[in-house]
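If you scroll down you'll find the structure; I have some questions about it.
As you look at this complex, bear in mind that one protein chain is not there, while each of the others sits in place.
Letters A and B name the chains as they come in the text, with residue numbers starting at 1 for each one.
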Amino acid sequence: MSEKNKSNQEKVIETEVALGTVHPAALEPYRLRLFVEDEIINDAEITVGVNHRGIERIMEGLPVEKANSLTEKVCGICSNSHIWNSVLTAEKGLEIDVPPRANYIRVIMEELERLHSHLLYLGHGSEVLAHETFSMRAFSIRETVMELLRMIGGNRVQYGVSIIGGVRPRCDLDGGRLQKISDGLDFIEKKVADFADRFVNDSIVMNRITGVGQISQKDAIRLEVTGPSLRATGVDQDLRKVMKEYQDFDFNVVTLSDGDVKDNILLRVLEIPEAIGIIRQAIKNLPKGSVVNRSWEMFDTDIIHSHIEVPRGTLYHSYKIDRGKVRGSIIRTPSMSNIGAMQLACIGNHITDAQLCIVQCDPCFTCTDRAIEIVDLNKID
Amino acid sequence: MGLKSYSRGKAIHLMLVYTGGCNGCDIEIVNCVLSPKFDAEQYNVFLTWNPREADVLVVTGPVTKLNKKPLEKIYEAIPNPKAVVAAGSCALMGGVYKNIHGDIPSEEICGPVENVIPVDAKVPGCAVRPQDILAGVVSALPKLLNAD
Partner (left out) sequence: MTYTEILYPVLAVISTLVIAFIIGTMIPGLERKYIHARIQQRIGPSVISPGIMAPIKFFFKENVSPNSTVPRLYKSLPIICFIAIFFILLFLIPQTYQMGVFASVISIIGFLKIEEFCYVLMGSLSKSIMSLPMPFPDLVKGAVHLNGERSFIEDVSSSRALRLIAFGSFPFYLSLFVPVSLVGSVYFKDIVDYQLSHGPILFSVPGILGFIVFFIGYMILMNEYPFAILKTKADVIEGPYMEYASKYRGVIYLTRGFLIFTLSTLFSVLFVGLPPNIFSWNILINIAIAFIFTLIMGIVSAFSPVFTNKQFYPAVVATSILGVLAIILSLL
């Protein structure tokens, strides 16, 4: 923020427009202050912390199993990612082997969640564009994914699939469920291709979003942008390529080069077939055997870290286990590192595009509202 | 049923205020308006973002400290008659954030929505299902229809 202020000092700031905390274009409470000159944004400030609930604090001292389920409540969009990463952290520390079948089911859940997150992005982005029809189309495709998630997890939003050592037995996939998933995927693939075709060929919409909210690759790397927003600027980085959970699967990392709203939307559209491909491979090669490994023992560990690639970027969980309880938990969500990019993307655009520039980084401020400790390095001896 | 009640039943403007839940309920509610599968408009429920236009206020989330005053202000801005629907377990009883904790309880939660503004209908669920939201709005309707 400070570097940006320096560069903006010469710019005239006519007035300030404050949006939020309740606003139609934002699905979550946050405050956005726009500093404008003749409706062109010269500086933007996003204030998070409105929905800080102190999850890490209430996790302190909870048994690991309970804390894992609590991480799911960090976010309603990428709930599976949170519980998966939290469970992976515990498994890493306690050296638990996960049965291959459980791992495959987790991957299927994660990729279904990627589908629903990306489709939500398309729907929400179209709504911010005030294009109600595209928004409704995206939401109607998303409904199929939600039904698949409900079928596996039993709930439309918080599924609670992963537990330490595997997945819940009720989430095991039998033949009928697999058939339903593959039918659903065929439907989604067809519909998304149709949607993308219409979207790309709509010259009004393309004209509206091309060149809006551009972030250069250099800025994206400097601001530590993660996930699809980084890949939309041309950086080929996807943790799934190095995660051992994904080593059996063959997929491409999609990258685009412009880093504007158009590329962000297209990138998500292009990632949907890749995610569908991963699920198809998982269904085809689903190993036999048990879905949960119950033979593990609790012992004290050091601080354990785990990074995974979630629909919106890199998710980081870390805690240590002390007599079966969680201590010193830290969660770092992808939107945390994307806030800088959101602010930067707003600059130079029209006020109407401000929310679009923020939405292009796929924000999840409910995820992001963690306790932030500001340490003055000069005062430390 | 007079014209007054009839017109109120035929045009229900719904406003959504999110007060710091996990986002799941918010998206399910937006889903029930924007998704053609649920399509709240077929029950003459219209989504609005202006408190002056709203009849029904749907509140999600456990009301964090920073959200308490905005919620009160928005509630005051809605002209009578109005109804409040609290959706989701966080809005009903503070959810996991208020009731589950290890060594230290969370101090960020101003308690369920009931502590801040009067609630007329409660929709349970974590997260709420879109069908339940519509049912909750309908169950809050008698208050609107029978008001002066």
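What we mean here is this: a residue touches a chain if its C-beta (ideal position, glycine included) is under 8 Å from a C-beta of that chain, and two chains touch if they have at least 3 such contacts.
Quantities reported herein were computed from a predicted structural model and do not represent experimental measurements.
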Tell me which of A:25, A:109 or A:163 is the one touching the absent chain. A:25
If I consider the whole complex, including the chain that's not displayed, which of A:28, A:43, A:91 or A:309 touches that chain? A:43
Of A:70, A:129, A:254 or A:336, the residue touching the omitted chain is A:129
Contact with the hidden chain only, please: which chain B residues? 3-4, 6-8, 10-11, 13, 36, 39, 41-42, 44, 46, 49-53, 55, 66, 69-70, 73-74, 77, 79-81
Across the whole complex, the chain not displayed is touched by chain A residues 1, 5, 13-25, 31, 33, 35-36, 39, 43, 45, 47, 50, 126, 128-133, 136-137, 140, 202, 204-205, 207-208, 350-356
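Simple rule for what comes next: only the chains that are shown with their structure count from here on.
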So what's the Cα centroid distance for chain A and chain B, whole Å? 26
Contact residues on chain B for chain A in the complex? 17-28, 30-31, 34-37, 49, 61-62, 64, 66-67, 70, 74, 95-97, 100-109, 126-127, 129
Chain A residues touching chain B - in the complex, by the definition given at the top: 21-24, 27-29, 49-55, 57-62, 66-67, 70, 73-77, 79, 120, 123, 127, 132, 135-136, 139-140, 142-143, 146, 155-158, 325-326, 364, 366-367, 369
